[in-house]
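Complex shown without one protein chain; remaining protein chains in place.
Showing subunit A:
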Amino acid sequence: MASTIEPAESASAKTMDLLRFATAGSVDDGKSTLIGRLLFDSKSIFEDQLESVEKTSVDRGEEYTNLALLTDGLRAEREQGITIDVAYRYFATPRRKFIIADTPGHIQYTRNMVTGASTADLAIILVDARKGILEQSRRHAFLTTLLQVPHLVVAINKMDLVDYDQAVYERIVDEFTAFASKLEVTDLTFIPISALHGDNVVERSVNMPWYDGSSLLHHLEHVHIASDRNLIDVRFPVQYVIRPHASTDPELHDYRGYAGQVAGGVLKPGDEVVHLPSGLTTTITHIDGPNGPVDEAYAPMSVTLRLADDIDISRGDMIARPHNRPEAAQDLDAMVCWMTPDRVLTPRTKLVIKHTTRTAKALVKDLHYRLDVNTLHRDDQAEGLGLNEIGRISLRVTQPLFVDDYNRNRLTGGFILIDEATNNTVGAGMITGAR
């Protein structure tokens, strides 16, 4: 890279990685208390924030400091005492940096949970030990697996209120495990905690000697996420073509790079690749990373590829391997979550679809069923999907999209739907099949 942008070797010795996790649950489950404790114990709550929250709590005559006020940032949320939207919170330990997508747990906020889960490496579902598995616990587990969040933690909270009783814990574990067997759960961990008293949150609890697993924070710090990405199937959606047009610099004059964020696989200079939609093959000559040339690129790196042959490539195209290509499809089957109160999704609805870097028009051909997110019952008589409802649809798209099944790759299997009249994002889809 040019000398003006030469980066230094990091003076910082730490090589933290990043874990994004979503939390689901209501205030009643102790979710805010748990997040408050994680933030507090990692020194990520500041004194002025705490003072402000304490003052507001006192002003409202609340008995305890309401840590939900830390995350409920909007006036309407504080006035109504509810969480309306996904709140993002940040904390770090010496091992990892964490981004929490804190989502409200009620059914009317399903779209918020879907949004928070879409980028999460891990989800925490809170269960009140006194109440056991509720309808909402099942819903949260289902949404977590629908969005293919790779790791699921069931935190069985308020163990202090059931005398730290192992039998209570075991009963909930058994019940949840039985239910989870119907879902595609890849990694399931149970942790008995008391968010209020800190048992098994940061440190192992002395009150539950029968529990031999790790504390929640220890689990968050150590859960192995490197293998969650697809490092097999090379997928490079072309985002932007870089052409410097610098007539003064002969070296740059012929520079033509294809910029994008790797969505799957590992790319290396010398690799033979195929361009879609043309089907022409060529070879990667250089990969330019943010800090200069790199000898390999993988998700989620943003890089620029230079190719051996002059092919007409533009935004929305895809680069893959000649013998491992995504499906070029105009007919898609997908699970969708409908996200707008303004209109109902029905067959014949026309929408805009955005998938990787390609945008096209789409027609809803069929609604196969609406899913009851609490019971998983499929209603194949349903005529439409309303706000927060989930169902399976078929779409016809005006031009081919280069797709994989969502359970193979979240980035090439996910899409959003946009209403052409309002320009709002009205749906999110997970591809289950393509032709």
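Methods note: a residue touches a chain if its C-beta (ideal position, glycine included) is under 8 Å from a C-beta of that chain, and two chains touch if they have at least 3 such contacts; residues count from 1.
Heads up, the rule we're going with is that contacts and distances are computed from a predicted model.
Per its UniProt record, the hidden chain corresponds to "Sulfate adenylyltransferase subunit 2" from the list "Sulfate adenylyltransferase subunit 2", "Phosphate import ATP-binding protein PstB", "Sugar ABC transporter permease" or "Pyruvate dehydrogenase E1 component subunit alpha". From the options A:134, A:161, A:188 or A:301, the residue with contact to the chain not on display is A:301. For subunit A, the list of residues touching the undisplayed chain reads 1-2, 4-5, 7-8, 10-12, 15-18, 43, 46-49, 52, 56, 70-76, 78, 84-90, 92, 96-97, 99, 111-112, 114-115, 118-119, 226, 229, 231, 239-240, 242-246, 252, 255, 259-261, 266, 288-291, 294-296, 298, 300-302, 304, 315, 339, 352, 354-357, 410-411, 414-416, 418, 423-425, 428.
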